[in-house]
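Here the complex is missing one protein chain, while the rest keep their positions.
Residue numbering begins at 1 within each chain, and the chains themselves are lettered A and B in the order written.
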Amino acid sequence: MKSFYRILSSFIVLVAFNTANAESIKWLHLFGEDSSQYPNMVRAVEEFEAKTGHTVVLQYLENESFKAKLPTMLQSNDRPDIFYSWGGGVMYDQARAGFLRDVSSVVPDSYLDTVSAAAADAFTFEGQRVGLPLQVSQVAWWYNKDLMSQAGIDVSQIKMWDDLLDAVKQIKAAGITPICMGGKDKWPVHFVWTHLHIRNGGKGLFLESLNNGGWDRPEYIRSGEQMLELVELEPFQKGWLAATWPDQAGFFGDGKCAMAFMGNWMYGAQASNSASGEGLADANMGMFNMPMTSGGIGDSGDTLGGINGWLFSSTASDAAVELMMHYVSLDIQKEDASNGAYIPIVKGADGSLTNPFLQQVAKNISNSEYHQIFYDQFLGADIGRVVNDVSTDLAAGIISAEEATQAVQEAWEFNQ
Amino acid sequence: MRSLKSQALLSRYSTLIIFLIPALTVFTLFVVLPIGEAAYYSFFRWNGYGDPEKYVGFKNYAYLFKNRVFIMSLKNNFYIIAVSLLVQLPFALLIALMISDKIKGATFFRTIFFLPYILAEIVTGLIWAYIYDGNYGLVATVWEFFGAEAPFIIADKDWALVAILIVVFWKFFGIHMMIYIAGLQAISKEVLEAAKVDGAGPITTAFRIKIPMLIPTIKLSVFLSLLGSLQLFDIIMPLTGGGPSNVTHSMVTYLYYFGVMRMKIGFGSAVGVVIFLICVFIAIGYQRTLMRDDNENKF
Partner (left out) sequence: MKTNFRTFYLYLFLFLMAAMIIIPLYVSVMGGFKHTGELRTNSLGLPKDWKFENYTSLLGNTDFWLFLWNSTVYAVGTTFFVVLFASMTAFVFAHIKFAANKFLYNYFLLGLMFPFATAILPLFLRVRDFGLLGTSWAVILPQIAFGLGFSIILFRGFFRQMPREIFDAAFVDGCSYYQFYFRFTLPLSTPIIATVSVITLTGSWNNYLLPLIMINDESLYSWPMGIMVFRGEYFTDWGKILAYVSLTLLPAVIFFFALQKYIVAGLTGGAVKE
């Protein structure tokens, strides 16, 4: 009897709410209304609602709250259908726990042909397609042209790590702070150490370590030693250990340091966090890739950065997937690219990039044979934070290069 | 007479049950059971998704006690307790003594001193992080006024904890002050009058009469301060995040940073259980030696 009533009532509900409120799709993101990509998200929603009659609800959480809340949210009935992701280990954990939906059957090959294969692959797990990509980014050395020329540095001469060290010495001698760094947030520091890993060990050793361990191998110890060489020169701004990422961006934008090792989003951030609100002029900024290390077996074209996108939770409907395919499409990505919102992954959209820095990054990434996703995302919540911690400890001079690699190895073992 | 007595008994037991049930239920469901569950989780390696599956016995605890950062956070909690008991509480007492007499503006000062307690901890952390900023903060402005280059207190491994201790002091001395003021006002006027008549000055009165009569109050204040110090969390996160280089963690921030944020719920639970046991241990010891229970007003 009970099940009859249940079926009856759900039927009535279904019928009653059929057309207008067919399915309400919850889309969880971290882009405030002021951000450059928000308008097109709204536009995609409006177009989709008009086209299909579904309703879409956009939900915003700021970065740290998002990370704090997502695990519990995914386990409740209020879980979002679509949510932002940096891919990597955190995504794998979510997939393993069964919180993601395999949407391979809903995403046709015709769609997949329109996006960069590498980007799409980043959102698969053990053959399941659990999400769709949105953008890519790269970490490189941003520099202030004025300050560099004041110190007499010719950036095109920086080809090897040792050249960079020499440049730092020269800049310091000229009385200029060589590098802005946000030590309190830690992740800006880990970019340096891990990019050295990429140069020293390359893709092969990374995959080897990922699958079979060996994070304490000599190539990675070398990265620590090289980082210590840099740190000994005291290149960072005073009080860098208490500086957050916004502080770092603000300093750079205020012209207080010559270089900063940061992702391409530094372009917008250095302006908005600066004291004047304007930051450095485009003509005054430049970017160069992490130089090669001597004896490193990685390729000098290898890049470190992100492939970010959207994941589908286990109860996401087909409509949610269709919404994403509508949003991550040529038209919208072209417009966002020309606004400099992000570096697109839909084929051909990068042609619309007007910002020279983003263009440069797009080129770097498409030429790169090995684009490593940020270690602190890729390796998962636990190992990732260990990497951040030891990078900062290394930079603060309180642990040795061996200890740093051992800590990562231990964390990896613990998580097997 | 007899029916009244049995009626009274019935009334007593029914009151007992009815009055106790609401609090007992809510408390057990939302505090005690979670403690039990946390204890259970502490024996697993679990990332918080689904159900705990990987049983690891006491491994989490073993790792904990060998961990350099946890040992440091234990020490930090100890420093916090020390500063609270040796600096903050005496200071609160001093202020309470100063303003409990009917001096002009007592109410004004009381309110001002209590304000930091009302301020949300995240907000306190944010404001003080700003003040301590070596480039633009208050500290920097003052230092530079005297012509020196301002230090970056929060970035300094040796001084960051001091910075935190100052904020803890700032935030909590108000509530202890209020407790002492209340205690002082409960001292009977006759005793104070008698002291005056005997020619005792304010300082003598304070030390010979007021403070001894405040002992029960002081005991309560110390008890609350001990427990509060062990649980310090919300102020540290926005100020230093436990840094630089993990030197300013308290046990609870350690729990949050190394347990919850790293999706190591089992490990985090183990830390929670350890904190709980330490608190219980201190509470029992404290109650046994210093606080008594009596049967006054019971019937």
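To be clear about the criterion, a contact is a pair of C-beta atoms (placed from the backbone, for glycine too) under 8 Å apart; a residue touches a chain by one contact, two chains touch by 3 or more.
These numbers were taken from a predicted model, which means no experiment stands behind them.
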{"item": "Sole residue of A:Asp34, A:Asp109 or A:Asp154 that reaches the chain not shown, by the stated touch rule", "value": "A:Asp34"}
{"item": "From A:Thr124, A:Ser272 or A:Ser352, residue that would touch the chain that is not displayed", "value": "A:Ser272"}
{"item": "For subunit B, residues in touch with the removed chain", "value": "4, 11-12, 15-16, 19-20, 22-24, 26-27, 29-35, 37-38, 41, 48, 95, 98-99, 103, 105, 107, 109-123, 126-128, 130-131, 133, 135-138, 140-141, 170, 178-179, 181-183, 185-186, 202, 216-217, 219-220, 224, 227, 231, 233-234, 251-252, 255-256, 260, 265, 268-269, 271-273, 275-276, 279-280, 283, 287, 291, 293, 295-299"}
{"item": "Sites on subunit A contacted by the missing partner chain, in the whole complex", "value": "30-32, 34-35, 59-63, 65, 68-69, 72-73, 75-78, 246, 249-250, 265, 268-269, 272-277"}
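Throughout what follows, only the chains that are shown with their structure count from here on.
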{"item": "Distance from subunit B to subunit A - Cα centre to Cα centre, in angstrom", "value": "39"}
{"item": "Residue ranges of subunit A in contact with subunit B within the complex", "value": "67-68, 71-72, 74-75, 93-94, 96-99, 183-184, 186, 238-243, 380-382, 385, 389, 392-393, 396, 398, 414"}
{"item": "Subunit A-touching residues of subunit B, taken from the complex the two chains share", "value": "45, 47-50, 132-135, 152, 154-157, 240-241, 243-246, 257, 261-264"}
